[in-house]
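Excluded from the complex is one protein chain; the other protein chains are retained at their positions.
By letter and in written order, the chains are A, B and C; residue numbering begins at 1 in each of them.
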Amino acid sequence: MSDEMINVLYFAWMREHTGTASEQIALPDGAQTVGDLMPTLMARSAGHALALKNMAAVRVAINRSHGGLKTPVAAGDEIAFFPPVTGG
Amino acid sequence: MSDEMINVLYFAWMREHTGTASEQIALPDGAQTVGDLMPTLMARSAGHALALKNMAAVRVAINRSHGGLKTPVAAGDEIAFFPPVTGG
Amino acid sequence: MAVRVQQDDFDVGAESRALQGPAVGAIALFVGTVRSLSEDDSVTAMTLEHYPGMTEAEISRIEDEARARWPLLGVTVVHRVGRLLAGEQIVLVAVSSAHRQAAFDAAQYMMDFLKTDAPFWKAEERGDQLSWVEARQSDNDAHAKWTQE
Partner (left out) sequence: MAVRVQQDDFDVGAESRALQGPAVGAIALFVGTVRSLSEDDSVTAMTLEHYPGMTEAEISRIEDEARARWPLLGVTVVHRVGRLLAGEQIVLVAVSSAHRQAAFDAAQYMMDFLKTDAPFWKAEERGDQLSWVEARQSDNDAHAKWTQE
């Protein structure tokens, strides 16, 4: 494990499943994209695994811009996971 | 001339040209459509002739519904002439 | 009343609130105002003439056609007449529906038909010059697009 950290946010029902709105995690060794984070995140709890198991139903933002599993990540990034939006 | 009357209205610049907002005229003998009224109306004054000379630029309403030169007319009708509308 | 032709100004907020209701999810509103600046032009006021009786009938007909096309919950049209100063409100079309697409489409439809069918005429004041506004081809085109669908 590197000790470079990223900040991970969860919203709406994903926040309820993971039990947290925000957590700091170490950037996994060799992780270059959002997709590379998934095994680490899903291993954190049964709730995390449930929240993240169907990524087709999940949206991702990197540093407050919409992205996806292939978006690059780096230390210090803010990665947010949330359901499709329902405002307006 | 029959003594059956129609009421003729003019709006906007047509009112200014004819010098009148509203006039009662006798329905000309044999007149069946708005078009049949035109010679009689145009003969009323130079201003009427000017106002009505280019009917492509004029709109007609018969009893407060949009119509045209071929719309039937009958005694008691209200015939209005006006430029293309510019409200809203 | 859904259709009003009046000299007095109107309150967009009050008209919007009046359209709220338990089944309403969307309110689309359009406000037309007296433009004083356009290109090198400077309009200080305008006078709106209309055809009393026909105006209300035409707007009600346009409302009926919009209600036949979209599931509307409420419709309000207010059109001012008489002399209006630059910057003043001229017209309000406000429509409520369960969903936004119907509200937007109906408001736009009603404005497009109002522009071509409702018997109003504008005369603009520039200094002490009064001139009748000519109809715009773009308004006929906007009307036509609804019948070509």
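Operating definition for what follows: contacts are C-beta pairs under 8 Å (C-beta built on N, C-alpha and C of every residue); 3 or more make two chains touch, one makes a residue touch a chain.
Because the structure is predicted, anything quoted here is derived from the model rather than measured.
The chain not shown here is in contact, across the full complex, with A, C. Within the set C:Ile27, C:Met54, C:Val78 or C:Ala118, the residue that contacts the chain not displayed is C:Ile27. Considering the complete assembly, subunit A touches the hidden chain via residues 9, 11-13, 61, 64-66, 80, 82-88. On the side of subunit C, the interface with the absent chain consists of residues 11-14, 16-17, 20-38, 86-87, 89, 98-101, 103-104, 107-108, 111, 138, 142, using the contact rule stated above.
One rule holds in what follows: only the chains that are shown with their structure count from here on.
Here the CA centre of subunit A is 49 Å from the CA centre of subunit C. Subunit C has its Cα centroid 27 Å from the Cα centroid of subunit B. Centre-to-centre separation between subunit A and subunit B, using Cα means, comes to 74 Å. Residues of subunit C in contact with at least two other chains: none.
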